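Below is one structure, written out as structure tokens; the observations come after it.
For this depiction, one protein chain was excluded, whereas all remaining protein chains were kept in their positions.
Each chain carries a letter (A, B and C) given by its place in the written order, and its residues are counted from 1.
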Amino acid sequence: MKAIVKVRPEPGGTDILDVEMPVCGPNDALVKMDVVSICGTDVHIYNWDKWARNAIKPPLIYGHEFSGTVVEVGKNIDYLNEGDSVSGECHIYCGHCQQCKLGNAHICENLTAFGVSTPGVFCEYQALPAQNLWVNDPKIPKEYLSLQDPLGNAVHTVFSTDVTGRNVAILGCGPIGLMAIAVAKAAGAAQVVAVGHKNEYRMDLAKKVGADHVLRAGDDFEKISKELTGGVGMDAVFEITGNPSAVLTGMRMARKGGTLALLGIFNEPVTIELNDNVIFKCLDIKGIYGRRIWDTWILTTGLLKSGKLNLDPIITHRFKFDDFLKGMETMVGGNSGKIIIDI
Amino acid sequence: MKAIVKVRPEPGGTDILDVEMPVCGPNDALVKMDVVSICGTDVHIYNWDKWARNAIKPPLIYGHEFSGTVVEVGKNIDYLNEGDSVSGECHIYCGHCQQCKLGNAHICENLTAFGVSTPGVFCEYQALPAQNLWVNDPKIPKEYLSLQDPLGNAVHTVFSTDVTGRNVAILGCGPIGLMAIAVAKAAGAAQVVAVGHKNEYRMDLAKKVGADHVLRAGDDFEKISKELTGGVGMDAVFEITGNPSAVLTGMRMARKGGTLALLGIFNEPVTIELNDNVIFKCLDIKGIYGRRIWDTWILTTGLLKSGKLNLDPIITHRFKFDDFLKGMETMVGGNSGKIIIDI
Amino acid sequence: MKAIVKVRPEPGGTDILDVEMPVCGPNDALVKMDVVSICGTDVHIYNWDKWARNAIKPPLIYGHEFSGTVVEVGKNIDYLNEGDSVSGECHIYCGHCQQCKLGNAHICENLTAFGVSTPGVFCEYQALPAQNLWVNDPKIPKEYLSLQDPLGNAVHTVFSTDVTGRNVAILGCGPIGLMAIAVAKAAGAAQVVAVGHKNEYRMDLAKKVGADHVLRAGDDFEKISKELTGGVGMDAVFEITGNPSAVLTGMRMARKGGTLALLGIFNEPVTIELNDNVIFKCLDIKGIYGRRIWDTWILTTGLLKSGKLNLDPIITHRFKFDDFLKGMETMVGGNSGKIIIDI
Partner (left out) sequence: MKAIVKVRPEPGGTDILDVEMPVCGPNDALVKMDVVSICGTDVHIYNWDKWARNAIKPPLIYGHEFSGTVVEVGKNIDYLNEGDSVSGECHIYCGHCQQCKLGNAHICENLTAFGVSTPGVFCEYQALPAQNLWVNDPKIPKEYLSLQDPLGNAVHTVFSTDVTGRNVAILGCGPIGLMAIAVAKAAGAAQVVAVGHKNEYRMDLAKKVGADHVLRAGDDFEKISKELTGGVGMDAVFEITGNPSAVLTGMRMARKGGTLALLGIFNEPVTIELNDNVIFKCLDIKGIYGRRIWDTWILTTGLLKSGKLNLDPIITHRFKFDDFLKGMETMVGGNSGKIIIDI
């Protein structure tokens, strides 16, 4: 079986290898991969940055966004069938800690993830925990199936508050930021303001997925937010950059009583004047991680079925398996939306 | 000043009369009417049904849906200006009862309404309580301005629960039912199923405003609801007919843990088997009245600004002031959507 | 092993028998019972009423409220240990239907229950699905452990809305009604009004668990509700009788914008005038079934740990295993709160 493996603990360090077929355990299903897509997490692993050096032990088959077909079902599992079209939630939860019991499996106390802690999906076949598999709705376009995981991040972030009929800002026009724009538009936001900073390629995509206004480095974000809303400010701001300065930007763009949801990951601490930016304005700040299991998946399916969610502009590149490294280098270069790989 | 007046306590009983100009009290604003529209409430008054006989004391200028221009501001009022384009919330609230203090002015303990308890807007000028006036957003299409009141009913009903990405049924394809379909579609509902019973004209409008499926008398509503949702049932059902049998229909269409919102008014009591239809399925039933003041208006404005809400098919007729009775007869006939009257 | 078995399809029809030890399946745990308690469901089974005739196939060991000790753990289970003190959620859920995926396992599409569909806990040992077992918090008084299941019904009902600082009415002073009174008081309700109808014994218990006012048949419930709340009405009403007339009573006691939660099960349909009682007052009616799995259990544990929840007056009788039928007859007689049985 062919697999894309982080072989060496160094930037790049990735080979396409022939490896042994995985064995389907009693609580697993064996999935024949059809399409995979490259996540920012995979870029961290490829680039071998600080997070990756702590989290990853090579050799590892990486990747966690996929669609495929069940070809074998573990003997303890009665709710999946051979031939099922599946995608999957990458976070592996214990099911028994207090968070799992509260319905928050996405922040399970014992969380791991395939493609990070265990072998991933950049390969022809993988044995995955059956409880992590999601049977795809047949009405969803095939090319969107592997995107349900990152789209779930966007959906989880955007639906952490009400956006229908509201004024919304999205900080960051990477793949998940672009998806968040598309999601907010599909949900009937009054106006969607995207902040793209300097990447012209992605700011152009932001317009294509429906942003009403695209702001860039040098714009007075707070002033524009007020001008667009009769002096009130944005009802909701979604931070999807991981840039420390964006936190304060988001706080200033938000209206009194508004929401700032944080999905981006930060390389350094952030210094915040809390009185004016949080307390006096009764701002609600929500940390967001992953996707709710399975409510976000159900909601994501519903959004895709509404016919209002056009992700086509976001899928900018499609490569063959053997050209994976080209795909990864394209992603690293920044002039891309989402990149999908046919297995 | 010309006015449409319910003169005689009988069906019809409506004349166009010359009446005295209203006087602008210290807490009022005097509004020059531009466009008014006919509500189901006005039809009750016209038809002189049981509700109207109890509620209305002729002679009365009726009507409460309008857009117009402020031409005089009462001396206690500092937040309106001559020339403001305004529409208005018809419910007059006291501001001091417990409901008002809780933020529920729409169910004020001392609620009255202009066009019902006090003179309405089917006339050239009216003095209305300043606190009931809503300054229109200049970005909203002119022809939609007088519709914000009934649209607010639809928005209040639909947003009593989450519809984005959800499967939604709307019982009734009268003007507010049609608006509810348009609102649910604008908010990105996964599927909108409209139940139109027998009125072909309105079922055709339901398709035009975006219903994914339009059901009619004789269809097996519960079975179809399950077929469209993988056996689950509708996440939310909105009852906008006032037909007693629709309550049970709604309960059966809803999924376990779903919502049934009731906006229609019933002429007779309804008999319900509660165990299977409400308790075992953990159904949430919400009585809905009017619109929240002013959150629903703000949300309605936001939805209209999203550009996703196409009400054009719903405005089926437009009459001149002197042809008001033609408009009313058209509305009574049932082969119409919303009817607007130029003053 | 001794067990209490519904042997014959008739009223009573219950014998204490020697039966074979149950076998612990791979996904089960074998529990040695310590204390069990009698639920209203068990009374239905004993009385062999219409519901029981449809639901139960004798012979059946019944009972589902218990506390006990794990003595054997199935081979697939790694999250329980021999010696664990456990109680259990009686509802067996599939874990894979849409309701389970939404976090609503208590209304699973494939719901069954031990003590009803499969053998119950009125016996010395029972093999129960491991996923239904709840490891008891050591700080909870021993005599309360088997009560967590019915207490969970009360907690689920009362916390379907906000009660802290609110005016609350509880219709019904049976064991779960009494628990609801205690829960509402523990949560800091402003006033708790209990409606006990005619059972003096239970109305006396209502006072003992903290009801501020206990009303009885003949009282003008609506008038008193308004008098106690400055004319406003009750913020929340909890229906725990199953008496059809109580539904209308509850609607009339509730304030505009209030909540009516329905836990009681009705033997016949209920006829309701919806306009004044639901729609014009924007009442929110919530069907309640079972307990949320596991959020309600976690919340119930928290309440018990607060030290504010005194259930002692509710535990009115305690019998030995061999005197089970005495206990059941006492329960049937109505002059009891909760009855517990030492195994």
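Throughout what follows, contacts are C-beta pairs under 8 Å (C-beta built on N, C-alpha and C of every residue); 3 or more make two chains touch, one makes a residue touch a chain.
On a predicted model such as this, the values are computed, not experimentally measured, just so you know.
The hidden chain makes contact, of the residues A:E109, A:E329 or A:D342, with A:E109.
If you put the hidden chain back, the residue from C:C94, C:A190 or C:L325 that touches it is C:A190. Within the whole complex, the absent chain has one touching residue among A:R8, A:R53, A:K256 or A:K320, and that is A:K256. Subunit A residues in contact with the hidden partner, per the touch definition given at the top, are 98-99, 102, 104, 106-107, 109, 230-232, 247, 255-257, 262-266, 269-275, 278-289. Interface residues of subunit C facing the missing partner chain: 155, 159, 164-167, 186-191, 298-303, 305-306, 308-309.
Within the entire complex, the positions of subunit B that touch the omitted partner chain are 26, 76, 79, 94-96, 98, 101-103, 294-295, 297-298.
One rule holds in what follows: only the chains that are shown with their structure count from here on.
Rounded to whole angstrom units, the spacing between the C-alpha centres of subunit B and subunit C is 42. Shared contact sites, meaning residues of subunit A that touch two or more other chains, fall at 298.
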